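Heads up, one of the protein chains got dropped from this complex, but the rest are sitting where they should.
== subunit A ==
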Amino acid sequence: MFGDDVDEGDVLVSLCDLKTYYGEDSLLSDDPVKAVDGVSFDIHKGETLGLVGESGCGKTTLGRTLIQLEDATAGEVRIGDTDVTTLTGDDLQRWRRNSQMVFQDPESSLNDRMTVGAIIREPLDVHDWKTPRERRARVRELLDTVGLSEEHYYRYPHQFSGGQRQRVGIARALALEPEFVVLDEPVSALDVSVQAQILNLLNRLQDEFGLTYLFIAHDLSVVRHICDRVAVMYLGNVMELGPTERLFQQPQNPYTHALLSAIPEPDPTADSDRITLTGSPPSPRDPPAGCPFATRCPMKIRPPEYDSVDTEVWARVEMLREVLRERSNADRSLTERAREILGLSSRFSSADEVHDELFADVTLPAAVEDHIEEAMDHVRNDNETRARAQLREAFGSVCDEERPKSHVVDDESGTSRCHRHRDEHDEPSRSQVVSE
């Protein structure tokens, strides 16, 4: 029922507007955590698709949803004619044979009260694979395949190094001969010297068994080394997806650009043209209404009437909006919330200080100043929601209001989500970068 008839290079797994939210069904929940918020892309048979992004951007959740460790909230994971998010019971059990996962932490992914042989054999036992004797023989064969030796059958994970343990994890994932393997940061817990060995092993296995990988990582150099295509995730969204070399050399999306800037340059004299992102990603409980990256984007589109405003001044204005936004998301204790509801006071009474700090050394154009003063009045009256709305109305653009669509940005059908790909705006390029 899974991918056997798919040719090399054809679509094997197809994600369609996949959403995974956490904490919806909890009794005392606020907004759900939107870990994966509408992701669509295809994974081709035999390729390695990299999935990169900052910590907490939802890449691991996406991987876990793909192998049905998490239930999808909405959307589809289509393999052939089957939507695997709707599988249950025996169908799901049968399907599980075909997609496996290699976990991040080899210390935690192997039960150290079981022998290595029993660990690798367990998937075979679960799916009643042939006879017990054949299973044991298969385990020995797998040990050999991943570069361990047969004598290791009755050893315990304690007796192995991190790299060897990860090999055991890989052998377990391969036991049922899956088509599709999710590699969740498989080398990030290992020494650099061992990382290369494991990556080479993964490459060799892919050639040998025709595997399809989803390679989740935050180490961009590893991704560049091993992946055919790369998807860049931010706040539950795939911002850009494209062939590895094109993406690394000519990133089209401002976020990809910023992410790649974070790769350390070995040559200290090299002309550095970096984008350093300020602040932290917004809370996935309350993502921005428009572009997910709008709150930190250095290339954000301005309303036409402010085009002439000085870059430095504009950056301060955006920063004020960011500060107000952060404050609304900050954790507040029950008492504080109660006091706020009762209109007693909030703990945020330092709005003027923020204002002074931001705007003391710049001269604001009159049009800008009016709006800011009006917003500050709302803040002083303890109505920050109102202040935020007012600022958005005054200074917001399409980036704040509309979720960017996926635009094809290269001739290999790579895509990027950014309003600047639309004809009426300039393409995102370095000239618009707001430098610090």
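By definition in this document, contacts are C-beta pairs under 8 Å (C-beta built on N, C-alpha and C of every residue); 3 or more make two chains touch, one makes a residue touch a chain; residues count from 1.
Quick note on the criterion: contacts and distances are computed from a predicted model.
Among the names given as "Chromosome partitioning protein", "Peptide/nickel transport system permease protein", "ABC transmembrane type-1 domain-containing protein" or "Polysulfide reductase NrfD", UniProt records the absent chain under the name "Peptide/nickel transport system permease protein".
When the missing chain is restored to the complex, the residue among A:Met114, A:Leu220 or A:Val354 that touches it is A:Met114. Touching the missing chain, out of A:Leu176, A:Leu358 or A:Ala389, is residue A:Leu176.
As for the chain not pictured, it touches subunit A at residues 26, 64, 67-69, 92-93, 96-97, 100-101, 103-105, 108-115, 122-123, 126-127, 133, 136-137, 140-141, 144, 150-151, 153-156, 158-159, 169, 172, 176.
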